[in-house]
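Note that this complex is displayed minus one protein chain, with the remaining chains in position.
Up next, chain A:
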């Protein structure tokens, strides 16, 4: 005999289905009410026509889209380079901060001082210091403003990422290190093969989240001069006295972030599933 749900169970299923339908209808209705309210509120505002003209002008958008896209390409390249190097720097600093023993005191102190100061320092100030302060020294071989600006972003984000990595390293149970050492692995080998792989897996979601934040902060490099998407938009705004190019740049930034955000969500979900699988 195959299994047949009892009458009681069938009643339960029917009741739950009814509740589910009701919830969906309620959610749809409330979303519609809020949406319509917002639309009426904004388009009915006394200044709406004026705002529409200076922020959502299609002709202006089309006119500056190519320049802004060209700028966005710079943002994308900066993002890849800055994210890679900031992750590497963060990992290095986090590992240095775990070193024990008096020999490593200077290294540890330096790493700690770095994370303390650069997490507190606003990125804009670091950017100005690097992009305008360093060339001011008039040293031979001073790199381009673009490189200096990227360095400012890397140094600032490296400090945040170092703390995320450190949290991951500290979350690995000491018994894992004991097991690795008992097999004869050196401290370095235990770090490399046992602690870091587990730590990085655990903090992958917050790391990626910081990369999303980095994605938009690379736009701050426009303050130092290079023509990225924001700078290109700013030029358009100044030429036509119309804010639409900013909206275009903003939309493009969101589109650029979407895949990264999707990956972050996916990794977070997978991590949560794996965490629950064991127990």
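One rule holds in what follows: a contact is a pair of C-beta atoms (placed from the backbone, for glycine too) under 8 Å apart; a residue touches a chain by one contact, two chains touch by 3 or more; residues count from 1.
One rule holds for everything that comes next: contacts and distances are computed from a predicted model.
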Practice problem: Assuming one chain is omitted from the figure, identify its UniProt name from "Alpha-ketoacid dehydrogenase subunit beta", "Phosphoribosylformylglycinamidine synthase subunit PurQ", "NADH-quinone oxidoreductase subunit K" or "Amino acid ABC transporter ATP-binding protein (PAAT family)". | Solution: "Amino acid ABC transporter ATP-binding protein (PAAT family)"
Exercise. Kindly state which of the options A:65, A:124, A:167 or A:185 is in contact with the chain not pictured.
Key: A:185
Quiz item: Looking at A:12, A:50 or A:193, which residue reaches the missing chain?
Solution: A:193
Quiz item: Just one of A:10, A:31 or A:176 touches the chain that is missing; which is it?
Solution: A:176
Quiz item: In the whole complex, what residues of chain A lie against the chain that is missing from view?
Solution: 175-176, 178-186, 189, 193-194, 197-198, 201, 277-278
